[in-house]
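All protein chains of the complex are present and in place, except for one that has been dropped.
Take a look at chain A:
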Amino acid sequence: MSAREEILQRVRGAVADVTTPVGQRPVAPARTMHDLSDAGALELFAERVADYRATVIRVATADVPATVADALARLGCRSVVVPSGLDPAWTAGLDAAVTVLPEVEATSHAQLDAVDAVVTAAKVGIAVTGTIILDHGPDQGRRELTLVPDTHVCVIGADQVVPDVPDAVARLRPEVGAAQPLTWISGPSATSDIELNRVEGVHGPRNLVVVIAE
């Protein structure tokens, strides 16, 4: 018998006492949705992101390009990689101060390792947990873009922020066959492995800047 058949036979035999049909679990009591107005959710999102020692900047949509340029300058970034589908306006004025590397030209890990920063959009934000979620669409780039450089500047629209985890999950259901990856980010990378001291920037980005466009 193949391992597959044997394991399936074993697990089926092991629960031979079970009589409820598949999928009929007790109905979970409705989760009290966090009663947040859009403004309240945004407020909480900004507060919780900052709580993770990420930088949060709230600006009018028109001011995004200047804000991005300013954030990169303040962190001393001299080179930046940009996903192919990113709104070109957001990085239009950067050329003067910073070397801009389009995603398609960053083909090796080593190239990315030499870049200081990445600028991306996001898919969803969660207010209660201060989480940004990337689905790696064209405006967010391949997963390694937001992983290898030291600084990640992420622009998220106010309308992309939902109250809580179940709301985000509901917006993100992947289609079978698409193999869509997701990355959930709550603050910069961190460890507490040395005597429980929190240290930021272990392997992923050390700096996370979240720009909320309203």
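As a convention for this text, a residue touches a chain if its C-beta (ideal position, glycine included) is under 8 Å from a C-beta of that chain, and two chains touch if they have at least 3 such contacts; residues count from 1.
The rule is simple: contacts and distances are computed from a predicted model.
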{"item": "Omitted chain, identified by the protein name its UniProt record gives, among \"Aldehyde oxidase\", \"NADH-quinone oxidoreductase subunit F\", \"Iron-sulfur cluster binding protein\" or \"Acyl-CoA dehydrogenase family protein\"", "value": "\"Iron-sulfur cluster binding protein\""}
{"item": "Contact footprint on chain A, counting only the chain that is left out", "value": "2-4, 6-18, 20, 22-23, 25-26, 28-29, 31-32, 48, 52, 109-110, 113, 126, 128-131, 136, 142-144, 147, 164-166, 169-170, 173-197, 199, 201-205"}
